[in-house]
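A single protein chain has been omitted from the complex, and every remaining protein chain is retained in its original position.
Letters A, B and C mark the chains as written, and numbering starts fresh at 1 in each.
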Amino acid sequence: MQPGSGIQLFPVSASNFSPHVDALMAFWLGVSLFFGTIICVGLVWLAFRYRRRAPDEVGADIGGNVPLEVAWMVIPFILTMVMFAWGADLFVQERTPPPQSQEIYVVGKQWMWKVQHPEGRKEINELHVPLGRPIELVMASEDVIHDFFVPSFRVKEDVVPGKYTTLWFNATKTGKYHFFCSQYCGTNHALMNGWVYVLEPADYAAWLSGQNSGEGTVSMADSGQKLFTQLACQTCHLADGKGRGPSLVGVYGSAVKLSTGQTVLADDGYIRESILQPNAKIVEGYQPLMPTFQGLVTEDQLIQLMAYVKSLAPSATGVKTAPGAAASTSHTSGSSR
Amino acid sequence: MSESESILRGHFRDMPQQRDASSLGMWVFLATEVMFFGGLFLTYTVNRAAYPAIFAQASRQLDVTLGATNTAVLICSSMTMAMAVYFSQKGKRTALVISLLLTMGLGLVFLTIKGMEYAEKFRHHLVPGYNFQYAPASAGPAQLYFSLYFGLTGLHALHMIIGLGILTAVLIEALRGRYTPEYSTPVELSGLYWHFVDIIWIYLFPLLYLIDLHR
Amino acid sequence: MSTAQTLTLPRKNYLNEGYGLKSWLLTTDHKRIALLYLVSITFFFFIGGFFAVLIRLNLLNPAGTLVSAETYNRLFTMHGITMVFFFLIPSIPAVLGNFLIPMMIGAKDLAFPRLNLLSWYIFVLGGLFTLYSQLAGGVDTGWTFYTPLSTIYSDSHVVAAALGIFITGFSSILTGLNFIVTIHTMRAPGMTWFRLPIFVWTHYATSIIFILGTPVIAVTLGMVALERVFHLGFFNPALGGDPVLFQHLFWFYSHPAVYIMILPGMGVVSEIIPTFARKRIFGYSFVAAASFGIAVIGFLVWGHHLFVSSQSAYAAMTFSFLSYLVAIPSAVKVFNWMGTLYKGSISYDTPMLYALGFIGLFVIGGLTGLFLASLGLDVHVHDTYFVIAHFHYIMVGGAVMAYLGGLHFWWPKISGRLYPEGLAKFAALVLFIGFNLTFFPQFVLGYMGMPRRYHSYPPEFQILNVMSTAGASILAVGYLLPMAYFIWSMRYGPIAASNPWPATGLEWQTSSPPPPENFEETPVVTWEAYDFNRPDIKALLAAQAAAASSQD
Partner (left out) sequence: MSNPSQQSDHIVPPKVYAAVFLTLLLFTFITYKVAFVDLGEWNVVVALLIAFFKSTLVALFFMHVYYSRRRTSVVVLSALVWLFFLIFITMSDYLTRHWLY
């Protein structure tokens, strides 16, 4: 997106999705041009060919033609089904991050974007990502609905308060690309944008470890552990499971049995709801004793706590998510709502 | 016939056409009403599915006996309303007036009991937006339950009050002897409305009062 | 029409039966109520248009320096609210539908004339609330009122605006109720269902949406207002509510509302084309049934507004599939209009120009809608200018063109006068060019990635925005012209014959303007719709031809 380059018809193509979206666009543009032209030229031709030649002339007495009606129902139907299937297939890909995706956390608030990398580096209205690796953005909002939109990647997803939404892409071209908030979010909506920097993996690694504020060196899981202690979570959630609350070791990505007999998957949304609406789902064998932390922890702190809970997964190495478990959750890791 | 001619409005051809139009109009209006409540029913369904346990717990704050009593009261009033229609069709003016009075009386009983329930909620700090207090860890969803409780029953009560107003107008005309076997459409239409309000309550009672009482 | 000098206005008609203000404000005549609506929605159209002009001027410059961001957000919100709820939704149904449906079916009035007047007063009351919210400082939530922005974070006049729409909703409901009952019970002898003009069918389908959709938006905006005033939690995640539920409820009405705008437009076009092609409409029963197909399927597609709102992927796929289905009845209509032209006897009077323009623009709007229904593609263009362009092609290119076409077509009936034909054709052309220049560049802008509702934007989008603003200024002229010559014609226009085009509908069987009770005596229908081989039509054609040649 170089400014001032005149009228372009297609934006820069810089992710794994861009060629697919452009191909779909080109296909349907072709179909539309074909039919649009037939209809418009046909209209003009008919209007000219059958122009009135005498003031008292009347048109032919034709009521209709059923085979013709069937034809112009069936042919558009088939074409639209092609379009439907193609679009749905692409959509499923867009909503299914590969298991080995690298997670980056994004928090939207009026009117800025805050980004946290698991290794600890934070940035505002900028997003640095490595080239050629699937990146999954886990996004939360502190206030209203925002939307993270990178035109050059052809990806977009709303950032909805009260839940996590995700978006993934694999950047294919180094450079600097605009991202926008594309869900109207109040006064300075138009200013809530920034730049994605796609770096070579080596450059990205250097950037990650680069000299930032002192905070930058603490990983999110470590920050989360500190919070866990500060908020006195560990007094109930003992690691051996003998506390008043269930043990959190290995809980992330597992199936949790509830007091109602239902089983739910402990995904991002579940962890989030358990902190903010603790009585909504009670783990089997435990009492609804936990107080709510609604209003006591910020979105930033919540995702740090989450990173810590994730790091407690037995198979986890360091702060990385247990592969498969996290990524196989449905696109929206919301609660059951 | 002179009576029904004065009742026939100028743009209709005859009485059957006018009656047909009025009746269809009322039914179409009731279809609209179903969707009006529908938005609230959807909100209820979504939230109850999200917080089944908290909804059940919060519903314990309602008095099931009062709710059941009110259900019976409304069914009785529907019965008397049905009889009012019957008597108006038969041209029995006194019986019609008595049936209407009974219907309105039962409606007032319903609203009185509803008012008692509301007063209790005010005393127990269960009114969202006014004095809501609840166990903090369940407060949000419980407040949703009570918002829906007041929203649904309040909208229902509003319909009852409007219904009482309509019945008052019908009653006045009935006392004047305006309804005959040839012309009883207003009684029939207000009956349709009254029964519709009853139907709404038939759903509200189990949805709001009878959530998992066995727990 | 050249026989004008021999014509005089009917001695007694609905316009001269009374002159005082009271005779208008207390009227129960559907024709007069239609004119009350005409005046009120024209007022709102110019308010909404004024906002649009300011929006376009602000976007001339990437920095958006004409107005502040606060003002800009209020401008596009009020543009949307005014145009959608106070112009487009009532436009064709409340003006043309109100005026024509009783006449088309051979009735003296709608089934409930007083209810009809009441619905106009409700409309005005709702309009006053909205005007108040605008004058008091405006609303900045977008016309979509998305929560929790509207319920918690916006500090503008949300409650007044929501109440205005809530109230106006009842006006729509009463209009729809009146139409349905009227069409069922008030048809003249011999006017069977399949002799009804397509205009009546489309209004029946529209009324279904009025009846079954409008209450949902009313209760939804009621909840928004209550939540805002009493801090309830329906849509507030901090209290356990769900902001996405609002979107479901909102679009359950607001997507079908698009069909409220376009279906009556299709009805207008289905009257104009047979008239100026002098030929029965091609595939009558298919065109009629397609109206119902659009109304019903149109209720099942709302979730395509939620493709990137964290909706379930399964629901998204279902909604995408159903959105494609709604394309089929729309295509049926377009192809049948073309079939009607085939072997017709086509003249290019102004209404016909609007109808042909409608088809072209509707095809573009419809086809681009299919881009948006495609999930993978929608993810990229959702909430960009592509969407803006698409729905303006439907709502302005479609609904407004049809509305203007309909006004031109029935103006001789409504006013008893003719407008200047040459000027009218010129205005139609100006509108067509201005419209395309305004909105076509926005498709490109959208695919390039310019999000909607942006007060300022990166400089690479400027050229297309300037083109769009240039087009808008042409468009504005195009709207002022008909306004001017319609008003002029009411006093100075040549007097119209009762059936000037001529057309086959019952409304043309009575004088122009019609008498207060529409028909001297109740008509009896013995013919099918759009039958130009009727003896009376043939005779009229011959007489007109003779008059024209004698003048030469």
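Heads up, the rule we're going with is that a contact is a pair of C-beta atoms (placed from the backbone, for glycine too) under 8 Å apart; a residue touches a chain by one contact, two chains touch by 3 or more.
Computed from a prediction, not measured in an experiment: that's the story for all the values here.
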item	value
Selected from A:Val31, A:Val92, A:Val218 or A:Val249 as touching the chain missing from the view	A:Val92
Sole contact to the chain not displayed, among B:Ala31, B:Leu102 or B:Ala135	B:Ala31
Chain not shown, touching residues in chain B	15-16, 19-20, 23-24, 27-28, 30-31, 34-35, 38-39, 41-42, 45-46, 49-50, 64, 68, 71-72, 75-76, 78-79, 81-83, 86, 89-90, 184, 188, 191-192, 195-196, 198-199, 202-203, 205-207, 210-215
Residues belonging to chain C that touch the chain removed from view	184, 208, 212, 216, 245, 248, 252, 299-300, 303, 306, 311-315, 318
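What we mean here is this: only the chains that are shown with their structure count from here on.
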item	value
Chain A-chain B separation of Cα centroids, rounded to whole Å	45
Shared-contact residues (touching 2 or more other chains) in chain B	46-47, 50-51, 139-141
Residue list for chain C, restricted to those that touch at least two other chains	238, 240-242
Contact set on chain A toward chain B in their complex	259-260, 277-280, 282, 288, 290-292, 294, 335-337
Interface residues, chain C side, partner chain B - complex	107-113, 173, 177-178, 180-182, 184-186, 211-216, 218-220, 223, 226, 229-234, 238-242, 245, 248-249, 517, 522
Touching residues on chain C, where the partner in the complex is chain A	64, 69-70, 73, 140, 142, 144, 146, 148-149, 152-154, 237-238, 240-244, 277-280, 282-286, 307-313, 316-317, 320-321, 324-325, 327-328, 331-332, 334-336, 338-339, 341-348, 356, 359-360, 363-364, 367-368, 370-371, 373-380, 382-384, 444, 447-449, 451-460, 463-464, 532-533, 537-538, 541-542, 544-545, 548-549
